[in-house]
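A quick write-up on the structure given underneath.
Omission of a single protein chain aside, the complex is shown with its protein chains in their original locations.
Letters A and B mark the chains as written, and numbering starts fresh at 1 in each.
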Amino acid sequence: MRRPWVVLGLVLVVAACTGPVRSFPVYESKAGDTAEVVASAVETARLAVDAARDNKAHGRYLTQVLVEAEEDAGSAQGTFDGIQPPDRQADELRDRLDELLTEATGTLAELRIAARRGELAELPKLAAPLTEVAEGLHAFAEDHA
Amino acid sequence: MKRLFSVALGILTAIGGFVDIGDIVANSETGARFGMSLAWVVVVGVIGICLFAEMAGRVATVSGRAVFDLVRERLGARVALVNLVASFFITFLTLAAEIGGVALAIELATSVNYLLWVPIVAFCVWLVIWRVKFEVMENAFGLLGLTLVVAAVALWRLGPDWGGLLHGATHPVVPQGEGHPTWWFFAIALLGAAMTPYEVFFFSSGAVEEGWSRADLITNRLNVYIGFPLGGLLSLVLMAGATLFLEPRGIQPGHLSQVALPTVLVLGKLGLAVLLIGFFAATFGAALETGLSCGYSIAQYFGFQWGKFVRPAQAPRFHLVVLVSVLAGAGLILTTLDPITVTEYSIVLSAAALPLTYFPILVVANDPDYMGDKVNSRFTNALGSLYLLVLVVVAVATIPLMVLTKAGS
Partner (left out) sequence: MAGRILEAGLHLLDRQLIDKDGRLAGKVDDLELEFPSGGGPPTVTAILAGPGALSRRIGGRFGAWLEAVANRLRDGDDQHPARVSFAVVKGIDSAIDLSVPKRELETNRLEAWTRDHLIGKLPGAGDAPD
């Protein structure tokens, strides 16, 4: 009766593991996945700002959405930055992605701060850079995921 | 007139009670990733659960005993034990997921961290099971769950390209850039969410709790054949909302707040408020059902007195199992495991356990000793057997696919 549990345990461990990255293609795909996750967070924030602009949501809901978006983006960036790039080519990729990620997390933080303060009218202006960032992340993800 | 009212109530309760946190998460995530291309899985799942729920309800109505109760008599202690272990484990995991879901819904409404709500939710779930009359409990949360219809209202108000949605649903094609294994993995998860085992034995035990008799056979069929498909339709509404708002932007909903976005963007603050009531009712109702099901399954295997139709003091071990299950479920969520992740695992593992939980129902429903002249028709048996075959294939494929796709990432 014990075998299935061992298998299940192994499965859960494998599903969670990231492990060291030794080759560029694997690193590239992880970079692409990270871009996808952050893109999702950025797009969520953009939708939330649309809702704010059209007065369709309370500050409370908006704050929640923006906080979660910031957390998701931040944790994705943190995980990605923790991966050792295997070679020079990976270094370049990392620099390019990090530029996008830093701008994304920075803007999301500003949005979160404004929402928490109840400055909902400021949100559309603060979210302006997100359009380009989103495009950049989507393009990056398509090229590399 | 009174008859009509009670039938209508039963159907409405079945609709409102159909969706739980598993359906919310599965349909939203699938719509955001694969559009409507997996809508057919929900249809398959709904037909499956209608088939087996009707059987389980019929067994309880005709024999006066719940399906699980009879499994051990029919299939022997060992086979029934395997069934019990699988069913109990899955139901417990689902219970934990539902408790997490309630806490998340309240967090969304109050902005107070969900972890703080977990103990309160667990206490309330237990208290309602302890004190509130079965029918009142079922009707209240079933009807309140109907508020999820607001998502359908939002969809209708939006006036989307219905043709496009229908085309997506009727042409199950793996979208560009996505892998086939992942598509199938999501299909399995969706099936697990639609056919969660607890729904069937809860339905059966519930029939005994409410004292159904032969006269209620028709009510049983109506509740199932009208209520469940309409509930399934609500699931598809969530999928459509995600398809229209989240998929085009590449948003993967990992939070309830994102699941709510489509409704918020169309119906605004009022829409969100109603949706949150719906989320709360759906998850709280499911927490009650899974909590009770944990008790039903253990008590019915070992033969101790179970049910809310007797004084709690007359079914002490049953109530103890329920109490411990709710506490342990809350404990699991308090380990700060993401409730959405717990939900995802619960639906996938449900899919893997489906044959174990459904096979005994088919056997018992065919037994003339219990069913008299109300045994399964040949058509029901044919369809039921076909489903079991499909479920075995699904069960076998689940773990390999989970490993292959890294749990759908």
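We take it that contacts are C-beta pairs under 8 Å (C-beta built on N, C-alpha and C of every residue); 3 or more make two chains touch, one makes a residue touch a chain.
Please read these numbers as outputs of a predicted model, since none were measured by experiment.
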Residue touching the undisplayed chain, where the options are B:123, B:156 or B:302: B:302
Option from B:2, B:180 or B:311 whose C-beta touches the chain left out: B:311
Subunit B, residues in touch with the chain not shown (by the definition above): 63, 65, 69, 72-73, 76-78, 80-81, 130-131, 133-134, 302-306, 308-314, 316-317, 319-320, 323, 369-370
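Just so it is clear, only the chains that are shown with their structure count from here on.
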Inter-chain centre distance, subunit A versus subunit B - centres from mean C-alpha coordinates, in Å: 31
Contacting residues of subunit A [partner subunit B, same complex]: 7-8, 11, 14-15, 33, 36-37, 39-40, 43-44, 46-48, 50-51, 54-58, 60-61, 63-65, 68, 72, 138, 141-142, 145
Residue numbers on subunit B that touch subunit A, as the complex places them: 107-108, 110-111, 177, 245, 249-252, 254-255, 257-258, 260-261, 264-265, 268-269, 272, 399, 402-403, 406-407, 409
